[in-house]
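The other protein chains are all here in position, but one chain of the complex has been omitted.
Right, subunit A next:
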């Protein structure tokens, strides 16, 4: 027999030799050879080709032909081939079933297990029927190796055919395996059940008192991996009371000493979750003390493990700061740490810094600020700023360190320092202006928008204390047109501030800036702000002062910024991806199955990335008081205008600002204050009645002459609206001092659609021009459109279409929000939605989250944009989470707002 000698080193690479022409034929012959080693070699060649990605599916029958063998190596290779190609040849795969069934009865447990394991991997539905018989026998096999393999196989089968698993009672058998005498079988049974519980949303991994005892017993005996499975399932269990929690913790604590860091992490997870239930101070103190050393030791493991540990420690110190309060020096960066580890260590350091250790921390941070890697240096500098913002007593020290760093003249260090000093000014107004002089010496170093904008903000804010503030601004103004919009906005504001403080010297400058902002710029934000300032300054300088120089609320320390509820969710996810991203799983896990669309009572998704430099305000929260974000000064004086009326209507032209809240019944807001319209004040809103859309106008005539006939014209908008009749005839006419109303019928027509630029959101406004035919005066206004006014009655989708569409839309195209409701009745919402042509598609409880329900809706506009929505309710909570998905991304936010209005 010409068998080739094989060395221990392995020399399988010969099977990879490039295929010659006719090789397939040759292989085929060899596969049918009677010589065993020729046959084995041929199969190896096939597998080698498969490994490098060549398609060898044409040899399916020939390879299958080799399956009947008592050579276990050959068998494994053929099985491997089958796993790979079964999907492409489902019919032929059926031919292998007999062998599988036979092998599952083999006297050798290794072969029995191999057969069961492989069958589960063959994801062909037809084969599942045949799998059930052998599987149910294997689950009761005398050999634990077969039983543990079979346990996992149930999870595999559940993936392909869940109903089959339930019908055949496999879940019950699996549950029985938790009482198996063998610890490995228990562990794998737990893993399989936990996974099925997760995918199905059914509580199949129910932990009763007796199950609990079995899990705890197996914990001491099973493999390290099995320990992780068991600990992870324990972490989902809610103990009956503090005593039970304490009892379990006692059994889990020894795991903290395990060499396997995954075991340690999962043990930490169980303990932290159960700690919520413990009230005895003593126990809490002991646990706190016990948790610190294992967490610190994780920092001596491989860098990837350190990374996972640090992201988790970041959460843990927010939840229970006491655990690591004395351990800050362990988080000091080592020179050779990978950069991703260093960045995470900085985050933890900032969370742990306190008055006792701030000196030490500042020394470290200063040292880091002189290192080589730019990102790390920047983060170190900004961390010094965060220390200052967090610890008032240390602020002065921090500032002096920052000044020292500025002296280094290293470009990016200076810029980062300027940015954080601005934040420190926001935190402690009028306290550290003495450093302004030093900052001003470094103006020419600044070339990044953020640093420039920060510096300009400082100049504007403290103009009265800087002798040559106007000159400094003047130098920036020279390059106004080339600057980044954020810098332009800042320059505009700073110049106006400067003017209000010292009008004589800066009159010319402010005029020039306003000109540039309103006439030469095509940036709408800049223009808007320019116009607002202009009007303010020209009509009422005192009001302008009140607005522009208003006192800004002090910014807050945000080092522990996760909401408690989100934090608890994340703590329960320790060691998982969710804990790495600091986001609940459903945010990043693709929803493979609509049944698993789930499950959280987190009411807010604004937590983008922990890595954001902390003091940067989030774009939309009420903390955005830095006027860098755009419109900050305005917020300062007219916070969250809930309607356009009242005496602060300085923003009549500000089309983007203050979306008025409209209700489905049509709430009107003032769109025209009479100043440009000969005294006609107009309130406007939109609605739909019996399928026809209308624009509802309320007019108040404060002018001199009666209003009899108006002509209306609408500009092209994102909604394609046109008036059915352009003449609005008032009979009787509205006398001066009187008021009246008019309903303008609208049609939706493609001719009036203005296309939305790709990637941007559809502008919410409809612009109108009105001509008063009595005196031929023309005036304009813009009204915010309410998308629900054009929801079409044929917006309902059938379930399957909905599911497919939902799956088909990328998760990035989702918008979320949480909305306060006036009722906690889901029916009431469904009712309200139905009357607004928003149709209920499905409704079901959220798995594993008792008391939570999700309802799915669909709706469509008359302009043929459809939207899918998911509303999550929690029992007894008068709020719900709205998630809107749509391919029409430009309109998604508007649709979401429409839903919010309809829900109220």
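Throughout what follows, a residue touches a chain if its C-beta (ideal position, glycine included) is under 8 Å from a C-beta of that chain, and two chains touch if they have at least 3 such contacts; residues count from 1.
One rule holds in what follows: contacts and distances are computed from a predicted model.
K.L.:
If you had to name the missing chain as UniProt does, which of "Tetratricopeptide repeat protein 8", "V-SNARE coiled-coil homology domain-containing protein", "MHD domain-containing protein" or "NADPH:adrenodoxin oxidoreductase, mitochondrial" would it be?
P.N.:
"MHD domain-containing protein"
K.L.:
Which residue, A:262, A:502, A:667 or A:809, contacts the hidden chain when the whole complex is considered?
P.N.:
Checking the options A:262, A:502, A:667 or A:809, the one contacting the hidden chain is A:262.
K.L.:
Who touches the missing chain here, A:91, A:281, A:302 or A:504?
P.N.:
Looking across A:91, A:281, A:302 or A:504, the contact with the absent chain belongs to A:302.
K.L.:
Of the residues listed, A:375, A:392, A:540 or A:565, which one is in contact with the missing chain?
P.N.:
The one listed residue touching the chain not shown is A:375.
K.L.:
Which positions on subunit A touch the chain that was left off?
P.N.:
5-6, 8-13, 15-16, 44, 47-48, 51, 53, 70-73, 76-77, 80, 87, 107-110, 113, 117, 120-121, 123, 143-145, 148-149, 152-153, 155-156, 159, 182-185, 188, 191, 195, 198, 220-225, 228-229, 232, 251, 253-255, 257-262, 264-266, 293-294, 296-297, 300, 302-305, 307-309, 312, 329-330, 332, 334-336, 339-340, 363-364, 367, 370-373, 375, 573, 575-578, 580-581, 585, 588-590, 592, 811
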